[in-house]
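All protein chains of the complex are present and in place, except for one that has been dropped.
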Amino acid sequence: MLDRRNFLKLGGATAFAALFGGCDKIPKKIIPFVIPPENHTLGEALWYASECRQCPAGCGIVVRVSEGRAKKIEGNPLHPVNRGKLCARGQAALQSLYHPERLARPFALTGPRGSGRFREISWEEALSLLLGEMKKIRGKAPTPLLMLTEPMRGHRNLVAARFMRAFGSPDRVAWDPFGQDAFLAANEAVFGVRDVPEIDIARTRYLLSFSGDFLETWGSPVHYARAYGAMRQDRATVRGKFVHLGPRLSMTAASADLFLPIAPGTDGVAALGIAHVLVKEKLTAQAIGASALWNEGLKEFTPEVVAKKTGASPRVLAYVAREFAGNQPGLAMAGNGAAGCTNGTFNLACVALLNVLAGNAGMPGGLSFPNRVAAFTRYGAEAGLLAPPPESGYPAVRGAVGKMRSGGFRMALLSGSTNPAFTLPAALKFREALLAVPFIVSFASFLDETSFLSDLVLPVPTFLEDWGDDIAPAGHSGEAVTLSQPVVNAFHDTRSMADILLAAAKELGGEMRRALPWESFRECLEEAYRGTGKPWEDALREGGFFSLAPGPSRATARASGPALPKVAEASFEGEAAKYPLVFHVYPSTSHYDGRGANLPWLQELPDPVSTAVWRNWVEISPGTAKELGLSDGDGVIVASPSGSLEAFVSLHPGVAPGVAAMPLGQGHSHYGKDARDRGGNPFSILPAREESVARGPAWQSTRVSLTRAKIGGRLVRTAHPEGQWKIGNVM
Amino acid sequence: MLRPGPKATIVASLLVLLLFGASVAARARTSQPILYSHKVHVSSYKIDCRFCHTEATKSASAGIPSVEKCMICHRVIAVDHPEIKKIAQYWKEKKPIPWNRVTELPDHTYFPHKRMVNAGVPCLTCHPGIDKMDVAVQQREFTMGWCMDCHRKRGVSIDCWTCHV
Amino acid sequence: MKHRWAMAIDLDRCTGCGACVVACSAENNIPVVGEEEAAKGRLMHWIRVNRYWEEDSPSARAVYLPVPCMHCERAPCEIVCPVYATYHNEDGLNAMVYNRCIGTRYCANNCPYSVRVFNWYDYKWEKPLDEQLSPDLSVRSRGVMEKCSFCVQRIRRVKDKAAEEGRKIRDGEVQPACVQTCPPGALVFGDLEDPDSEISRMFRDPRRFRLFEHLGTEPHVVYLKRRKGAGV
Partner (left out) sequence: MSGEHLLARTDEAQLFRDLSRSNQVTTWRWFAGMGILALVLLWGIGVFVYMMTTGMGVTGLNRPVFWGVLIVNFVFWIGLSHSGTLISAILRLTHATWRAPILRAAEAMTAFSLLVGALFPLIHLGRNWRFYYTIPYPNERGLWPNMRSPLMWDAVAINTYLLGSLTFLYVGMIPDLALLRDNSTGWRRKLYSILSLGFRGTHAEWRRYHVASTFFAILIIPVAVSVHSIVSWDFAMAKVPGWHSTIFAPYFVVGAIFSGIAGVILVMAVLRRVFRLEKALTPLHFDNLGKLLCTMSLLWGYFYFTEFLTVWYNRNPEEWEVFRSYGKSFLPVFLLMITCNFIVPFPLLCLRRVRRSVPAIFGVSLLVIVGMYSERVLIVVASLARRNDPFIWHNYFPTWVELSITAASFAMFTMLYMVFSKIFPIMAISEIKERLFHTTERAIGNATAEAIARVEEHGEGEVK
């Protein structure tokens, strides 16, 4: 298919004269094909199905290709996760494909390490370099080879895993700054299933969300957003109600009917408060039978007690509890804000407990735990590699960092959009540790903070030019496998990581060759899906297999009802006297964990809440600002015990008092000129702390101080500071 | 409508050339990598335009035949003609033929060939005399008034957005 | 075959995510202007999402209001253009013709919704970003106004297809980029000439209201009020 789409030889001959206004720009040459491709009419666009990898959600996409160039990305209407819909980040992916600063050729370090002085080299040279180093460390026990990637799924993951196993190295680390560790742990504790549930927002009647930004960045945003729309208006008689509790009025919270600002890290307590009312007033069948919980200590959490801790009014909490119970099926969910505290698991467990008490588990409009890899039983133990649980891999990363420092690694293979040098807290000293590794190889499309440190940079295709398959972590119950294919020819001379690993394995031979017998990754895929009964070509055309037999839902009822989660207080670094504000960070709606920051479209997309563009900011409530003597647009230094950065103040009437909120994703030091120098990187002032139970990164775990400072530039917002209050003039 | 002969064309082109220097390139006899003659193919051998410009009915642009297309006939026909040898050379090297653009559309104009052709507008309406030419030259200045005349006559849309988007 | 294209925006679904804005930029060759120009209030987006605050903290609420061109039935921008560069076309669309525009910017002044944007410069696409530019519509040069066209190139594409297959255009077949991508399905597009189309249904919705209705511009974009309170 790839070679048949022989587009690049074609130029000019477009029906639209002077696309660029001046006639001087009309192509003067008309270059026809040597051999015209089949099923292609000149000047008529074609659509190719693939998968979006701008975030881990795994939405299906179709790409409009005209004269060999990708013109537009749209959601794949057949795909169960997003049903033809797509978010801003997905739409913007085109710009990473045609980005001026993309890596077009392999690079080798010339200057000192970390200096970023590279020279272009040929692929042959690059591969021989790579293999040379590999051969050197091959056979050492334990093999001092580290592979640090973004979380991979499908056969890309399988190949990587087998490679490492065959190579004899146990150190395969996948890093996801927004991993769901706490969520998994909580589900295991409450439901006995260590997995992400299917939440049926579309059919729920009452959605209770705890700092869960599910409409913007958490889980599978497009899927949830679609469901949210359905929940509101698809049913003739029912309009689902949406109540949001959290430290900040996020875009998601703005859609809620009722937003209750609560102190950071008190989501669990708030949930228990609601649970207390449910049980006390015996509002649901399950609540009636939950006397055990009551005696275990739930009775302590009267709305009054909870109100003191959270800052929400007891009356409202009780009211919400009654409504929640009175509108079945309901749904309680929590997101990064709750999970990212040191007591994340506790928070999420309490929220899960609400679902149990309201009897939402296994109900339509509630939640269920499908077995998403049922279709891959033939892989046996390796089936898990195709759809690994969405963990952050933080413990493993910490371990790896330690081992790097102690010289345990001779070589590191780095890949991925999660860009550890940017997304790991500076306190972890990842950069220093990495530079202790003698030989670093990066598989990258851009020279970001991580690949910048490496000795050898291998340019990989963007996901629009790459093969792959995937099982989305949420949004389907196992019936869907997504295939991605190159929608256009590789725009630069790039090779995918999987292909390079296969080539290496072939070179290294022996056991590795046996583990990875394929010539190319594409071949691996075709082979893997040959048995499915559906022709490969059709599957590619449709974007995957969407009608596989869904696996049986796993039981959620535990023998004995769930125990009351062990009460844990969220702790924050830094003493309140010196650092008066609690620091609340959230993934940026446009840049997610920072991978979108180099795309002009996303930089110029006004933030949904602050309406700021091209720069990041720190949000505080007007009240807090008054206390600190700050006003809107002031430049401040945001200082935490682990570091400090500069930012502009953006007054936000929806932030809980005593909280400073900041979006993650901006503040790059490399990653191209559009990403560079756009304010500070909040990751860099976060402590290297863990969530107490699941050991995921605890982002919401420090206090900060704001002090006015003179900083260059200004914060640009599209909303007029006075006009944004005059909604009365419009509606 | 009067059809100016080649002389008149040159005069006209000189005039035009004086008037708007921009449109020189379009009207001057652009040299082509291969001396392809429409006259021979169309007039002498009566080959239908759409045999080579296959896209004309299906797509916005009429399309230029692929090297493969040329070779279909010229594997056997006039193989030792110097010009044909050139084609063979391109074919051997699997290189495309870098034709020079002859016909230029005014700025910001959308002209889908398929609509015109499928509506039964003969090619020669817009490319007058192309069938008589050894070297292709743009004979007609595509002025809006001229397009409009035809659109009015045929009673098709004269909404600006039909051609200017 | 007559059409009356219209859009409905359900504020009860809209989450303010901005997918429509980027989708539009990708579809319509909309330039990126950069931080300095943005500070001068010169974003080129054809659709913007207004974010208003309702009440003040602590009970503040953000209200989102996506604003594309309203394609008014009685469009104020049309009468004031001295050269007919903007006019009402046969499908009831408010058309903008770049070739004809001389840049008096009067139309923009006369648009109560301020959805028209002006090409202050010849905006450049750093190579190879220009590879993404759509060949279906022109890249505007400096000195002309531009604005949302309801993705007329998409309308045309569907019209052609329907014509080739000798059938009517199906309801929901034409979708501007913003409508197509909108995750919660807040945007709906369709033909008012077809009484059973979803858009016609939404035009009859009791929640319906129009922006600055009192100005009598009769927009072809209507909003559906966001339901307040319990609503359960």
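Every chain is named by a letter (A, B and C) in the order it is written, and numbering of its residues begins at 1.
Here, contacts are C-beta pairs under 8 Å (C-beta built on N, C-alpha and C of every residue); 3 or more make two chains touch, one makes a residue touch a chain.
Note that this is a predicted model, so its numbers are computed, not measured.
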Inset, instruction - Using the contact definition given at the top, list the shown chains touched by the missing chain. - result: A, B, C
Inset, instruction - Quick one: say which of C:I30, C:I47 or C:V117 touches the chain that got left out. - result: C:V117
Legend entry - On subunit C, residues whose C-beta touches the chain left out of the figure: 37, 40-43, 48, 50-52, 65, 67, 76, 79-84, 100-106, 108-114, 116-122, 142-145, 212, 215, 217
Legend entry - For subunit B, the residues touching the chain missing from this view: 143-146, 148
Legend entry - subunit A residues that touch the omitted chain in the full complex: 718-720, 722-726, 728-730
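The rule is short, and it goes like this: only the chains that are shown with their structure count from here on.
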Inset, instruction - Go through A-C and A-B and name the pair with more C-beta contacts between its chains. - result: A-C
Inset, instruction - List the centre-to-centre spacing of subunit B and subunit C in whole Å, with centres computed as mean CA coordinates. - result: 38
Inset, instruction - Take the average of all CA coordinates in subunit A, do the same for subunit B, and state the distance between these two points in whole angstrom. - result: 52
Inset, instruction - Note the residues in subunit C that touch 2 or more other chains, in rising order. - result: 136-138
Legend entry - Residues of subunit A touching at least two other chains: 14-16, 18, 21-22, 43
Inset, instruction - Please name which positions on subunit B make contact with subunit A in the complex. - result: 22-23, 25, 55, 58-61, 63-69, 90-91, 94-101, 104-113
Legend entry - subunit C contact footprint on subunit A (complex, rising order): 14-16, 18-22, 43, 66-67, 69-75, 82, 84-88, 90-92, 94-95, 97-100, 205-206, 215-216, 221-222, 225-226, 228-230, 232-233, 238-241, 249, 251-252, 254-255, 257, 259, 261, 323, 327, 491, 589-590, 600-606, 608-609, 611, 613-615, 621-623, 653-655, 657, 713-714, 716, 718-719, 724-727, 730-731
Legend entry - Interfacial residue positions of subunit C with respect to subunit B in the complex: 87, 89-90, 93, 95, 97-100, 136-138, 149, 152-153, 156, 160
